[in-house]
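What you see is the complex with one protein chain gone and the rest in place.
Our next item is chain A:
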Amino acid sequence: MISIPKKGTPERDELIRLHKECVESMKGVAGFSVLKCETPGDTTVVTGGVHEHPVLRRVLLRMRGESPKGKLIVICTKIDAEWRIGRLSGVRGVPPEFVNDKIYTDEQEIQHDIFLMRLDELPETAGNPENFEEGWKHRDDNWPVT
């Protein structure tokens, strides 16, 4: 399984750069992907991102497959105007909580900040034998959707 690139490595910096350029190009699209619109805000031609950078693709998949407990999520606080970052509780009936006070006025930009936070939070060896814990036997990986 691919490792999460370490802080300060050129590989990690490159992932951040690629992700950022995709996010910037997606502003204005009623949807989102880590791909680069040739014309900003227009999905007629998309390239780059997860389609062309396998490490970026796999790191994102790893992040997306994490268990809901403590998982970062976007919360829209004013319709089509303001968004904040929250964290899922992982407990049914306990709603997400905001992680900080930062308010975003673009729904795509927040994707990039969450990517940065996850790069810091995920251990390099996530998913490898060194990280084995009891939950692996109890289907807590959450890949099967619900």
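The criterion applied here is as follows: contacts are C-beta pairs under 8 Å (C-beta built on N, C-alpha and C of every residue); 3 or more make two chains touch, one makes a residue touch a chain; residues count from 1.
Quick note on the criterion: contacts and distances are computed from a predicted model.
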Key: Per UniProt record, name of the chain withheld from view ["Phosphate ABC transporter ATP binding subunit", "Protein arginine kinase activator", "Na+/H+ antiporter subunit E" or "Large subunit of N,N-dimethylformamidase"]   = "Large subunit of N,N-dimethylformamidase"
Touching residue (missing chain; options A:Gly8, A:Gly93 or A:Pro129) = A:Gly93
Message = Among A:Ile4, A:Leu18, A:Leu35 or A:Leu56, exactly one should touch the missing chain; which is it?
response = A:Leu35
Ask   = For chain A, which residues lie in contact with the unshown chain of the complex?
value = 26, 28-35, 41-44, 46, 50-51, 57, 61, 63-69, 71-77, 79-80, 83, 86, 88-96, 98, 107, 110-111, 114, 142-146
